[in-house]
Structure formats: structure tokens, C-alpha cells
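All protein chains but one are shown at their positions in the complex.
Read from first to last, the chains carry the letters A and B; within each, the first residue is number 1.
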Amino acid sequence: MANTRVLSLNNLSKRFGSVVANDAVSIELHRGEVLALLGENGAGKTTLMNMLFGHYMPDSGSIDVADERGDMHPLTLGHPQAALDAGIGMVHQHFTLAENLTVLDSILLGSESLWSWRHKRKAAREKVGRIMVRTGLVAPLDEQVGKLTVGERQRVEILKALYHDARILVLDEPTAVLTPQEADALFENIGAMTKDGLSVIFISHKLREVLAFSHRIAVLRHGQLVGEIATSDADERVIARMMVGADTPATPRDAMEPGAPVLELRAATVKGDSARTSLHAADLTIHAHEIVGIAGVSGNGQSVLARMVSGLASPDSGEMWVSGDRINRFTPPVLQKAGVGRIPEDRHHDGVIGAMSVAENLVIERLSDSDVQKRGFLLHKSIRRHAEELCKEYDVRGPGIDADARLLSGGNIQKLILARVFECMPDLILANQPTRGLDLGAAAEVSRRLLEARSRGAAVLLISEDLDEVLALSDRIIVIHDGQLHEAHSKDREAIGLMMAGEHA
Amino acid sequence: MIRIEPREAPSRWWTIGVPMASALLALLLAAIPLMAAGANVFEAYAHMAKGIFGSTFAFTEMLTRATPLIFTGLAATLAFRAKLWNIGAEGQLYLGAMAAVTVGTGLIDAPSLILIPIILLAGAAAGAAGMAGPAYLKTRFGADEVVTTLLLNFIILIFLQMMLEGPLKDPMGMGWPQSEPIVDNGILPQLMPRMRLHAGLIIALVAAAIAHVMLSNSVWGFKLRAVGENAAAALHAGIGVKRTMMSAAIVSGAVAGIAGVSEVAGLRGYLTTDLSPGFGYTGIVVAMLAGLSPIGVVISAVFIASVFVGADTMSRAMGVSSYLADLVVALSLICVLIGGFIARYRITRTNKGDA
Partner (left out) sequence: MDILQILISDSFWAAALRIATPLIFGVLGALICERSGVLNLGIEGIFAAGAMAGWMAVWLGAGLWGGLLVAAMVGGFFGLIHAILTVPLGLSQHVSGLGVTMLATSVSYFTYRTALPQVSSPPKIEPFQPLDIPVLSELPFIGPVLFQQTAMTWLALFMVALVWWVLNRTPLGLAIRAVGDNPDAVDAQGLSVYGLRIGAIVAGSALMALGGAFLTMSAFDSFFFGMVNGRGWICIALVIFASWRPGKALLGALLFGAFDAFQVRLQTEVGAFVPSQVFLMAPYVLSIFALVIVARRAEYPGALLKPWFKGQR
């Protein structure tokens, strides 16, 4: 393994506007090696890999890749085709599969000359079969991609890369959507593949798996390579300090006596199209002064639970009570009036209207209030004054309250939503993936506000795929799997992981 | 490599300048077909200008032509703002016209002050019904409103023929398929003696002003914009998306219906199948040129009307086909689309740097 370089990134830099995403990053990769690329959100990991794969053009720097015989050649930058031809395969965090194709067709896509008059499906099927046997990655070849589970889709992505004869495989946050157990299985497959000479870079921010499965660790912070270390020499504290620059402070939280029940679900059932979009006889009680975290792998019924509590989906049977009142009609206004504040999962899609002003977005849930309108006409002055105050209080920064909300950064959009929600002093707060994609500062602000609301007596339903966040913030943890809720009796990581995979004691 | 990046915030100059430049560019591009037709380009433009500004009559003719375009432009604007693709203003215009001749040709005997509002209301209701249908099919069944409104235009036109050969036929019309004339008390008053310009223009201007105020200052307008810009977020925020869409559809259809009333009761006096030379479709161009702003609609309707009236004059004088006007209208739509892109995005070159 020693002197068999297969890839070298030389002084790659990339800026987006005024933001430096990568600053002269140099990394080498060797044959059969598993390199973990570690860093916080926004540290520049994905940008670096997108440059490697030709999706982004670096501002400066170069990339060399070894051919089959081990000779290094410079890579043509900015062309995915060149990266593919050089034997680089990438599995994106958001899968790039067309759902209307079969698995075999998805693997075949782009592997043949476009102008050939027919597919060589038979030969392809045999080649994929051989790869599946060799690596242990199995996927149903004739099934439509749209019908696969997330884990299966990921395997299709990896199979696709291997089918295209990738010698270097890049995995962007491969375990974000997997249970801990599925993740372990994936790394076992990767282990088998590296024995055949495949080299792997995987991007992660999870210390545990990085320590368990990589040979070497490279850490990025604010776009710079801040350290490289052999995994055998590393431990959690060392790399955590490299990642954030200091020891992570634990979120301070006071013990608190739960108050009266605020949200009660009684055998609430939503029948969706599949097990993943349904909720089965869910029982759940959240009290005042209490944060209940819903842990689970993405796509196990979290969104339907959130949609129901938001008023966007009605249960087919069962009951939902908020502050002692039974909810009979499930519409957003009814739930708002019942005292539910909602932080949506996809803040750009559901949270703000990008082409309307910050001020307008701040009052969008209160259009019938007397300080917003009079006899059906908007009180622009009052709306603007209100916006000035809220932006100040919640530190929403941007080009001003009259500017379109789309011009705000992700963190500021989330602060805008927080301001809108918390201003109404809701009894129940639904926080769905509240810190996803935020930088550390904004994420800390979200956590602080949630804890503050808890102190004042609000009940919080926290839905997050980030188990660390759930562990840090929640008073109680409920695991969701296949649309069923199960209470976790301790904050034991291992036990919760097993429950997320559907095994419970 | 060429990259496309959104501009931070397009300035006010862009939003006003782009449509104007597009309109002028389209007018200049008309020189190509003019040359192809073997006409003297300068002479042609001179005739066009004369056809618009040459006399008071010419100018009022242009404004008369602009009147229905303001209505149909507003109809498209209100619907498009809610991302409801009402391509059916042409049909809704005829529905309004049919309603006008139904109640306005002797069914009701009343003084002008009562009869005219009744006719307007009837036309508005008919137009509204014509758009409520497709909007219902969209919100209830998910049927694409573009296709349904387009097809409805044909259905309504055939229905009109049927009515004009049947119940609405003028017994004194010498067998022509036309309706009875609107009674005198139902006719919209002329604005100037001996000119065809009528009170429909005043109604159109008032409608534009109301639409402007409602869109930017009312809660209804707020909801309509919110639904149009991001229906998912509007729904999440508690805005009744389907209800807002239905209301936008009804208002849009009503305005298109009034266009028909205005043409019948203000200009022609009776209804035939050639009442509208595509005012409904042209209204879409008017709305897009106006950047979906109600006040802008007035300006762009005047521009488009000028093109039509000017091209007619030019055509008569030089024998060049008056389809040139349709060509200019189509070109200005495409130019304003591209212009809008330039206003919103910046095209930058990045250094190639193939190492």
C-alpha cells in the first residue's frame, strides 16, 4: 500500500462570491485505502469532492489520477465525463437516480455510446451479477428505483460506480440515511472492495464510524485542511478538537419537572401509500417543560407525523389533543389557533416565500390579526415596524426587511422562521430537522431558543435525523421505525440504534 | 466555461427598462420581414407612426383597440400571479359578450344607470363561470388548466356559433349569424363626439387601478401572491391555497368577461363570431410585457394596440400583410422573456484552466 498513489489533489481552491469554500487543499490517496474526510457542515468537504468529480471548476490547483498501470496523469477539470473516464465514481449525498428507471437501466445509464441502436442488457446483467457476488452489494435489478428503500438506492449508486469501473470511490455522507447497523454492513462491503484494490474517500461528520472504518483521516475546517492523521493514532477527542478548533461544549440544560400534557396522540393512524409514509396507532404525550425527541432513520414516518401535527394531513383513525382540546379538523390554521408553532423540515420549500419580502414572511401566519390588516387591507407601516423589531430581537441579518427572503442565508432564513414561530408564544413547538444544514452558530441559536421555550413552559416535539442532537436536547426519546413509535428507556446510543433498525427488546 | 448566476436584487431600472427595450427591439426586428416583403422599411415605419399619431381619430382608434387588451391583460396578470395558467381569456371574453347580448337586447327594460351595470355584471359572471370550471377541475381532479382552458376556447367559440344561429340570432339580421343589437340604454357612452372611443376605456383604467391596489395592499392580494410564488409554503402558513386559486380564477375570468361586454356594448353594438381577433391570447403578451403588474398592463396594452393599428395603416398603404402585427407581438413576448432572464441572471465567464 505504501507507494501506490492513485490520486493527488494539489492546492485546490474555490470561492463562491465572498465565501472561501476551499483554500489550497492538498490530499493524497493510495491504492486500497479508506480515507475519511471529516469536518463540520460547511467545512468544504462536499465542495472539494465536487471539484474532484468535475461538477465545480476550481479557481486554482490541479488534480492527478493514476491510470490502470499506476502512472499519474493530470485530470481535465470541470468535466464529470473526464472524472468518470479516469475511474472516479461518486455517490452523492442526495442520490442521483431517476426513479422511473429500473435498477439495471440506472446502472446502464451513461455506460454505452448514446448512438448505439440497442442496449447490451444481457452482458450488462452478467457484469453487474459478478460485481454483486464479489462485493456482497445486492439490489433487485428489474425493480423500479422509485420503489426501493434508501439503503437499496445507495447500493445501486455504488454498483453503478463499480460498473463504470471506478477505481476510486467517493461517498458523500453515506450513512446519513442509514441505521447504525445498515451503516456497519455498508462498511463491511467497502472493506471487501478495498481488498480488490479499490480506494475509497468517504465524507462524514460522525466521529464514531470514521474511527472504526477508515485507515487515515483528513480534517477540513473553514475550507482548509487542518490535519491528517492515521486512524490508529487518533481518538475522538483529538479529531473533535481538529474539527471545531476546541472541545465541544455540552449544551447546558437544567432539569425540569414536566407540567400538564400539551400534545396527546391516541392511536393516531395515517394510512399512506407505503409503510414509509404511514403512521400506525401512534401514542404520544408531551408535557409542558418537556422536549421529546423523535429519533429515526429518514423515511420511517417522521414526515407524516410532522404533517399531521402541522395540520397538513389528517389521521384516518385515532385522536389528537392539544392543550386539552380535541383536534377535529386538520388544517394549518386550526393547529395554529390551538397553539402549535411549526418549524418545517424544508425551510426553503415550506418555510418562506422567497419572492416575498422578509417583512411579509414574518406576518404570513397572522394575516387576520388586527396589527396586520384592517378590513382586508394590509397595514404596511405596522408590518414593517413589527419586522424591524423581530429582526433585531432574533438577529436576522440580510439586505433588509424589504428585501426578498430568498436573499437570506440558510441560517438567517431559519432565524426568520424562529422569530415568526416563537413570537406567538406557542404551547407546542414542532421542530422538524431544525438545525439541518446550519453552521454551528446558527444551530446553537436554534438549540438555545428551543431550551428557552421549554423553560417558559412550552412542549417541544423535536424530529431529527441527527442522533447527537436528539440526545443532547431531549428529555425523553421516542424512536420511530416503519411508522411506529417506541419509547427509548435510556439515552444509550447502541440501544437506540438497534431500535432505529426495528429491533427492540 | 459559461456560468449562470442569479443577480442579488435586480434594480428598479431593470424591471422597467427590460420590457421597454424588448418592445422596441421587437419593433425593430419587424424590419426583417418588411424587407423580405420587399417594402421600404423607413416608409413602413412612417406609415405605422402616422396610423397611431397621425390624427385625433387615429389616436382614439388606438385607444379603442387598447381597451379590450387592458382587460385581457389584467385577466392574465391576476391569474398568472397565482400561477394559474388561464389561457382561456378568449373564450371567457365571448362568454361575457354572450351574457351581454342575452340581458342587453331587450330582456330588461331599464334606464342606462341601471341597465349598464346589470350588463357588466352579467358579463363578469359569465366570464367568471368560464374560468371557475377549469380551476375546479384543476383543484379537484388535478387536470392541467392550460389544456382545459385552451380547449374551452374552441368549445365556447363553437357554442357561440350555435347560439348565433339559434336562440341569440337576430331575426332582422338578413340570415347572418349575428345577435340582435344591444338596446340604446345598454350602450356604453362615447367619450368623444364622432370617435369610436367609449366608456369601456374608463372601466378598464379603473379595473387596472383596483387590481393594483388589491394586489399590493389587500390581504387577498397577499394570499394570491403567496400562493403563486410558493404554494407549499403558503399552505404550510395556513393560507387556503385552493380557495385562493378559485378566487383568482373567478376574478380573472370576470375581467375577461367584461372585455367581451366592453366590445359588444361599447364598440360593435351586436355580437358576431369575429368580435375578438385573438384579444384573449394577445392579453397574455400584454401581461408578460407588463411584468405582471396591473399598471404596466395599461402601458403595454397601449403599445400592443399601437402595433396593431399602426400595422393596419401600413398594410393598407403599402400592401404588406397585416399579419406583421401578430409577428411583432409574438416577437415582443419572446424578447421580453429573454430580457427578463437577463434582468434576473448574470452570465459570467470563468477561466477555463484545463491543466
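In this text, contacts are C-beta pairs under 8 Å (C-beta built on N, C-alpha and C of every residue); 3 or more make two chains touch, one makes a residue touch a chain.
A quick note: this is a predicted structure, and the numbers were derived from the prediction, not measured.
Asker: Quick one: which of B:48, B:87 or B:259 touches the chain that's been left out?
Answerer: B:87
Asker: Given the contact definition stated above, which residue among A:73, A:119 or A:397 touches the chain not shown here?
Answerer: Going through A:73, A:119 or A:397 one by one, A:119 is the residue touching the chain not shown.
Asker: Could I get the residues of subunit A that touch the absent chain, sorted low to high?
Answerer: So the residues of subunit A touching the missing chain come out as 54-56, 79-85, 90, 92, 94, 96-101, 105-106, 108-119, 164.
Asker: Of the residues in subunit B, which ones touch the absent chain?
Answerer: 3-4, 33, 36-37, 85, 87, 137, 141-144, 146-148, 150-155, 158-159, 161-162, 165-166, 281, 284-285, 288, 319-321, 323-324, 326-327, 329-331, 333-334, 337-338, 340-341
Everything below uses one rule, namely that only the chains that are shown with their structure count from here on.
Asker: From the mean C-alpha coordinate of subunit A to that of subunit B, what's the distance rounded to whole Å?
Answerer: About 46 Å separates the centre of subunit A from that of subunit B.
Asker: In their shared complex, at which residues does subunit A touch subunit B?
Answerer: Result: residues 57-58, 60, 62-63, 74-78, 310-312, 331-333, 336, 342, 344, 349-356, 360, 364-365, 367-368, 372-373, 376-378, 380, 399, 403-404, 407 of subunit A touch subunit B.
Asker: What does subunit B use to touch subunit A in their complex?
Answerer: Interface residues on subunit B, with respect to subunit A: 1, 8-9, 217-220, 222-223, 225-226, 229-230, 232-239, 350, 352-355.
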